[in-house]
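Notes to accompany the following structure.
Yeah, one chain of the complex is gone here, protein chain that is, but the others are all in their spots.
Moving on, here comes chain A:
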Amino acid sequence: MEEYHLPCDEVGFNADEAHNIVKECIDGVLGGEDYNQNNINQWTASIVEQSLAHLVKLGKAYKYIVTCAVVQRSPYGFHTASSCFWDTTSDGTCTVRWENRTMNCIVNVFAIAIVL
């Protein structure tokens, strides 16, 4: 019986790539735009869908969950916490916060390894 070796999961989740992908997606969708009630649904949906599509193109054996919260900029308080039960060697997360003059955007990516 040969030893079963998983080269890609040995490296673990590559947070650098994920954060670059997410940042580019947000820049592309929200860059230069002001908060607009009519478009906001479309923007959040496209940020999330594009990030997911690019993450899948990386070709790694991972399940992804991408969450995006866009808030209009005003004096308000916002707390978010996550607690995860997973395999710390192969799974990971990345959170990117993006802001401009009229809105704040927080995108969370969770990647769970699929053990093949």
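Definition applied: a residue touches a chain if its C-beta (ideal position, glycine included) is under 8 Å from a C-beta of that chain, and two chains touch if they have at least 3 such contacts; residues count from 1.
Operating definition for what follows: contacts and distances are computed from a predicted model.
Going by its UniProt record, the hidden chain of the complex is named "Dynein light chain Tctex-type 2" among "1-deoxy-D-xylulose-5-phosphate synthase", "Superoxide dismutase", "Dynein light chain Tctex-type 2" or "Small ribosomal subunit protein uS9m". If you put the missing chain back, the residues of chain A touching it would be 1, 3-5, 10, 12-13, 15-16, 19, 23, 26-27, 30-32, 35, 37, 40-41, 44-45, 47-49, 52, 56, 63-89, 91-101, 106, 108, 110, 112, 114-115.
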